[in-house]
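One chain of protein is taken out of this complex; the other chains stay put.
Let's turn to subunit A:
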């Protein structure tokens, strides 16, 4: 039994975890040295970062603390909402409005002896490479594709082949209703988040002409209220989807439009669901996915068992179904593959058309891209002067600006990487 140390009060509490660290299993790597080595590393030396203190984050923090990770950092930019309380179990009604990262960190430290949780209430983009370099592992429990792409690209860019320590394993979890997935990304070694972008469900987008002219579904009426009527009536005033008055207004406008067109089914809940793009979420699914993420973290840090290679999908709607497989790298992945993407462009395409296509493409999904070649700027989103200067290009034919076989570099402020396109005219 381990001796008491300031980092590990109540040594007897490690009884359960110690059983898998004191003895190897049949599938454990023969290089594993059981006993004090993995315990000391886990409890006294390892440093782990949790991104997101929401549905998955709360679960991840509790699992890590119980597993023996004693130096945990957590980042979250959100504050607590009442609708979080059905699953984010570190928060109570009195915490509504407070920062998630701070409340979660305090709770974990109160509950689990010896653990230090350092919260950061803010964005992951606020932190630089030096910050991310201090951790052994990073676990993500995010609901934003954008944030995941950012951290993924940052960690891939950080890899220095000369320095093994610069490769930070990234464990990513995600859930939706009764379904979820957990995966391990070893930047530059395994497939990365960007490699699997085309696995995401395409977000439901309603064409503006349907919304404006031929509504059929209650959702079309709600989109009409939020996309067209709100800016028309309220001008520059920003719509706050958390403000019940704003939702109430949208609901009223959408209901009136639905009535006009004999469309049934506009409700408050649907209005809120459509404008906030609400994804159903329950504690149990989050528990499954978070547990899977933390189980992998424990295996990686202690080497007491092989880790996942590299993706697990879970579906709980009909019986229990999981599928564990190796997701493969995409050679043309703009983040970890680096190969130029060949793109066929119609001779009649304008620069604007190309931008629309890039935004639409499931494997690229780049919002507000800026385009340039080695010799000229095709279109830049910012700064304002350059945007104005390049705006006339939007209407020009691409074939007049770029020669066949030339490379176009695509950048976007939200993504820390460049995309390289090689144009073929058809």
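Here is the rule we go by: contacts are C-beta pairs under 8 Å (C-beta built on N, C-alpha and C of every residue); 3 or more make two chains touch, one makes a residue touch a chain; residues count from 1.
In the analysis below, contacts and distances are computed from a predicted model.
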item	value
Complex member absent from the view - protein name from UniProt, among "Mitochondrial F-type ATPase F1 subunit epsilon", "Ras-related protein Rab-5C", "NEDD8-activating enzyme E1 regulatory subunit" or "Histidine-containing phosphotransfer protein"	"NEDD8-activating enzyme E1 regulatory subunit"
Hidden-chain contact residue, picked from the options A:214, A:277, A:344 or A:413	A:214
Touch with the omitted chain, as defined above, among A:189, A:208, A:233 or A:320	A:320
Per the touch definition above, residue among A:40, A:295 or A:409 touching the missing chain	A:295
Option touching the unshown chain, where A:67, A:136 or A:226 are the choices	A:67
Touch residues of subunit A, complete complex, unshown partner	9-17, 19-20, 23-27, 59, 62-63, 66-67, 82-83, 85-87, 89, 92, 110-113, 177-178, 182, 213-217, 244-245, 247-249, 251-252, 261-263, 268-269, 272-273, 278-292, 294-296, 298-299, 305-306, 308, 312, 316-322, 324
